[in-house]
Structure formats: C-alpha cells, structure tokens
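Note that this complex is displayed minus one protein chain, with the remaining chains in position.
== chain A ==
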C-alpha cells in the first residue's frame, strides 16, 4: 500500500509532469496562432465591421502584442488559475470547464464501466475456452463493434430506442430542462442526485445517459476484450495455474483469483489508454446526443478560433492524461507486489 516513501514518489511523479505540461501549453499556444483565422474578425460586430473596429478589438484582446509577450501574459494568468475568457460563451474558461468537465467525465466513466462489465467476462471466457465456438463468436462480436463508428451506432441506437420503440428519452442533453437540478457537489448528475436522495431525478438522468454511454462503450469493447483475452491466455498457460490445478483448487477460484487477478495488469494499462482516448474522442457522441461536455465545447471553440478555450481544453486533457496514468500506476502497484511507483 502507499507508505510515506510511496507518497514522496507520487509527489515526485506529479512534479516530473510539469515540464511536459509546460510543453503542451507552449505547443497549444503556438498552434492556435499558426492556424488560420483571426478571432478579432470573427467576433467583430458584423461582416461590415471596419478595420478600426477590428483593430480596437485586437488591442482589447491583447492580440497586437508580440507572441512571446502574449505567452507570458497567458502563463501569468495560469499561475493565478486564470485560463482566460471564452469569447463564445462569454464566461471564463475555468467556469466553462467546471460546468462541462463533469458531464464528459460522467459519460466517459459510465461508458467505461459498461464496456468493462461486458468485455471482462467475454475476454475471460474466450481465453478459458480458447479455440472454441464461443471464442469465435466473441471474436466476431468484437470485430462488429469495432467496425461500426460511433456516429453510426449512436444514430442507429437513437433511431431504434427513441424513434421506433420509444423506450429512450429524447437525445437532448443530460436532463429534462424542467427537472430541478440537485445541489451541485461533484457536478456528475448521478452522484449529485443520489447524494440529494432524489431518486426520480436520478432515474431521469440515468435514462438520458444510457444511450450515449452505450454508444461510446461499443467502440471500446473490442480493444478491452481482446486485451483481456490475450492477457488471460498467457496467464492460463503459466506454471502457477498448473500448480493450482494440481492442488485441486476450485475452478472459479483458479479463474478469478489466480488467472484474472494476474491478467488484470495489462488490461489496466489498456484501460488507461482507452480512457484518455475516450475523453478526447467523445466529441461525436456529445454532438449526437447534445451532451454539454468539454469535447463539443472545444470543437465549437476551435471553429471560432477561440484561443483561450481551445488552449484550456488541451491543457485540461494533458493534465487528465497525467493523472490517469498516475492512478493506473498506483493501481498496478497495489495489484502487483513486484511493481513500485517510480
């Protein structure tokens, strides 16, 4: 478990991530300014705005300063926790992220949970009965899931469950606009409703969540299942499983405690990668289901050349990536006594 030395190592890991984050900040900053598009032109009052008006706007936004100077100003703001203002929403980027990140996290985490609930048993059984008919079916199912892009499966799910069967609520956001929101604690509706004890609200939020989460889950079932199967296969053929069988241990114990426990490590690493990919790539799902998350926010900001918003998004993703990897490494060191957090 985490000792004092372990805590020091974790601290060092976070410190070690700072240079990488700085690099990400610089890269995002330069990229936004190299890309075509001038936010001043975009946000001037109308297409007929004169040069004077645009120049005034540029001055107000600080865009007439030299690039290094602009960067210094941006860094200075970052130190104070100020990510700048979004021109699209008119709020600070920090405020936008605070509102939208929980929505994206809730969607991604739920989708991840769905896919794990399906892919772990599928992978475990496919490895246990490797080469059997069941193994072939799992393989086929994974291929199918992986070939259908989320924008197709998402629209298909909406068509089936909302339009044809009327089982799902309309795909417009996280919650019916007439439902009173719970007191905000985490920003994730399921958790906040549960904390408030409002189970009717919880049900509504869950219903809204099922289809987008399923859409995202379908896309990552394939890598998770295949990874579970491969990891299980290498464990199932190892010497200590043979020992466990020679000592007459019950089969379920051999599968769960001896095999899966040891196969989880590569799977966990894959989960880390999959999670990061999902966070960035769920823009399609967010668009289809009008989900007010960070990915769709970033896309809108990119189109509008909204420098601060895009940079804020990239920084947030980089930070999340660092944190997810740290958490995964910590979990690995808990799971495997031979691993220590470096």
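The rule is short, and it goes like this: contacts are C-beta pairs under 8 Å (C-beta built on N, C-alpha and C of every residue); 3 or more make two chains touch, one makes a residue touch a chain; residues count from 1.
Rule of thumb we're sticking to: contacts and distances are computed from a predicted model.
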- Item | Choices "Succinate dehydrogenase subunit C", "ABC transporter ATP-binding protein", "Bifunctional protein PyrR" or "Diguanylate cyclase" - which one is the UniProt name of the chain not shown | "ABC transporter ATP-binding protein"
- Selected residue (touches chain absent from view) among A:7, A:257 or A:323: A:257
- Query: Touching the missing chain, which residues of chain A?
  - Reply: 238-240, 242-251, 253, 257-258, 261-262, 335-338
